[in-house]
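Here it is, the structure in full.
Yeah, one chain of the complex is gone here, protein chain that is, but the others are all in their spots.
Entry: subunit A
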Amino acid sequence: MPDLLLELFSEEIPARMQARAAEDLKKMVTDRLVDAGLVYEGATALVTPRRLALAVQGIPVRQPDLREEKKGPRVGAPEKAVEGFLKSAGLASLDQATVQKDPKKGDFYVALIEKPGRPAIDVLAEILPLVVRTFPWPKSMRWGSGRLTWVRPLHSIVATFGPETEDPDVVPFTVDHITASDTTRGHRFLAPDVIRVKHFDDYVQKLEAAKVVADPARRRDIVLHEARQLAFAQGFELVEDQGLLDEVAGLVEWPVVLMGSFDPAFLKIPDEVIRATIRANQKCFVVRDPKTGKLAPRFILVSNTEAVDGGAAIVAGNERVIRARLADAKFFYETDLKTRLEDRLPKFSQIVFHEKLGTQGQRIARIGRLAVELAPLVGADVEKVRRAAQLCKADLLTEVVGEFPELQGLMGKYYALAQGEDSSVAAACEEHYKPQGPADRVPTDPVSIAVALADKLDTLVGFWAIDEKPTGSKDPYALRRAALGVIRIVLENGLRLALRTVCGTHLGVMAGPGPAIHALPEGPSKAAVDARDKPAHDDVPGSLLAFFADRLKVQLREQGARHDLVDAVLALDVQDDLLLIVRRVEALAKFLDTEDGKNLLAGVKRATNILRIEEKRDGTRYTGAVDAGLLRDVEEWQLFRAIEAAQAEAEAAVAREDFSAAMRAMATLRPHVDAFFERVTVNADEAPVRANRLRLLDGIRAATFAVADFSRIEG
């Protein structure tokens, strides 16, 4: 069966759009083929900076024929109806229609319309221009005097169709002034002439001969392999970088990997700054010394041409640019070192953090206050926390971070160490931003913990106070990430934190003149927040706590915890200590894995169901104390006593945070609940006895509330 080869040859396609474009092209063409009844065997899309190509293998030569019966008017129908039928069915006269017998309603005409399948090449000639005209580029443009749009000017189109063994035909179509053909061009500089191509294999081979590697995966492999080799040959190791690799593979058709060097004096700049400089501006790789792990004064560049001098001029040119860039970076770094971090702070009072949340200066002061409050709770040295909170944002005003925002925090650490700060204080400058995402590590140094929590909680409380909560997919201030960060820091460090209290106090600080502010000369944050205007019934800490509960649920679910158990614990509504919530969920899960747990759950559910039905019927609630005088059966007595004992013990156990013991106390209920349901009739004839028994059932439910809301548990 024949194959299609399609190539759209244009001016340079942005690297970041290439992979997606190849996927889109494949999908658009093959979807339309299938819609047209042309089921193909396979498809491959390729992309380089200048061409987007697609091969579709095994397309049928023709569409399948379609047969359709069209029902017409009854025999003897008025002439008008017959005429209409002939016209719509495409028949010349009634002789071409058949008559279908129908004894009930009368005979009628039927036209048999045969729609022969069209040649696939004709179908392609319709599909392909449409694909070009409707291609979903993220940004497209016009050029010259034309109206056609493409990502950059489109110059030519190859479209061939035919079996592998023969010379294919050109699919005949034109898009604006571009007519499909079987010719393309090779590398812009190394093989600019026209080449004639047949099928996919022929295309790939001829391009290769014309210095174009059409397959992006192969270009990546070549770059990676040669870069590793070059580094290795000189005793270095490539610092691998997938994002950069993808990008450079999208900037070349014929990758030629070269190595350049820079003055070792630049190695005084932190490695990360060198790497960011060379990567962001020059799209080059760096290498390190495998013995020390430190960067070596070399870089690896990927050029797009085989130069006649073996690349000497290209390397020299790149070295010049990198020298200038590193000189800038060194200048920035050394300039930064001349100013102590604390001397940068006054400037923050002129920088607005958020219109309604005051200046960065006010925010730093708030973080400081909260971090100091948290310090004893996380076992951190108060003075170190105070210092770290004061300095942690100062690097935002440095030259290096201005140039490379991704180095925020890290530069803070370097500058803090350089000015002789305590190592925990310096570490906190970097780590208070952590964790940045689910894969990022959580700080463990108590000073970092205190500042990291304060930073995130200030953000959360602030944006909650001004009602800028995340909605749906919109979370511009990354509040979900902040909440998840708090959760992970608390859980992974086993911290005890009464979130409601902490958030409530901090909200009070934001809304009004708060306690003394330690960090800045400008004094207390002067009611920077409009939170005071909020109606009193708007429970900000409560709403924030619900948000934490939601995030916790997501987090626990991802770790494999049952979401219904999380719900059952959160339903108790007294929970603002994340660690206790998690411990309780764990104990509950363990308990429910035991026979006692499963049976007790069944018993509680049975009791709850009976109560629901009876309460609904009677229109009353059976709560309150059980009247011991009305207990008739021995099983009733035993259950009554067991509930009293279990509840007391479970509550005591919960109070000392021993959830396993609380569960064990619950377990003692199980035989009595079972026996009760086996022997005792709840709906006794005597109304007072019945009501008493229903209250006893409610007692079971109430007792279990000491550990969880069992009605939320599934199964």
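Here are some notes:
Everything that follows uses one rule, which is that a contact is a pair of C-beta atoms (placed from the backbone, for glycine too) under 8 Å apart; a residue touches a chain by one contact, two chains touch by 3 or more; residues count from 1.
The criterion applied here is as follows: contacts and distances are computed from a predicted model.
Look at the chain that isn't drawn here: its UniProt entry, checked against "Glycine--tRNA ligase alpha subunit", "FAD:protein FMN transferase", "Glutathione transport system permease protein GsiC" or "NADH-quinone oxidoreductase subunit K", names it "Glycine--tRNA ligase alpha subunit". Screening A:K27, A:K70, A:R118 or A:R152 for touch with the missing chain picks out A:R152.
Within the whole complex, the absent chain has one touching residue among A:P264, A:G293 or A:G317, and that is A:G317. If you put the hidden chain back, the residue from A:V308, A:A439 or A:A687 that touches it is A:V308. Considering the whole complex, the residue from A:Q100, A:S261 or A:Q282 that touches the absent chain is A:Q282.
Mapped onto subunit A, contacts with the missing chain fall at residues 11-12, 14-16, 49, 139, 141-145, 151-153, 155, 189, 251-252, 282-284, 301, 303-305, 307-309, 313-314, 316-318, 320-324, 352.
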